[in-house]
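Here's the structure, in structure tokens; my notes come after.
All protein chains of the complex are present and in place, except for one that has been dropped.
Coming up: chain A.
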Amino acid sequence: MINLRYFAGLKEQTGVSEEQIDMAGRTVEELWQWATEKYPDFLSGAARVAVNEEYALPTDVLEKGDVVAFIPPVSGG
């Protein structure tokens, strides 16, 4: 399983901060497609994806146990 984490505005859109899905072996791009189908408002957030606390590329392949975070535009400082 892959552990998904949502933050800030995206968390409010999904209604959950975490969930698990069975997408090991699939790419970040495929995960993104899954998320935007499940959560139609997702694109408006223009999120980046982090895998195990590093920003990922769309072509990166997910592995069992990965922690994947959807990172909406950051606004610290």
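The working rule: a residue touches a chain if its C-beta (ideal position, glycine included) is under 8 Å from a C-beta of that chain, and two chains touch if they have at least 3 such contacts; residues count from 1.
What we mean here is this: contacts and distances are computed from a predicted model.
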Among "Molybdopterin synthase catalytic subunit", "Probable chemoreceptor glutamine deamidase CheD", "Glutamyl-tRNA(Gln) amidotransferase subunit A" or "4Fe-4S ferredoxin", UniProt-listed name of the chain not shown: "Molybdopterin synthase catalytic subunit"
Interface with the undisplayed chain - residues on chain A: 5, 7-9, 12, 28-29, 32, 43-44, 46-50, 53-55, 58, 69, 71-77
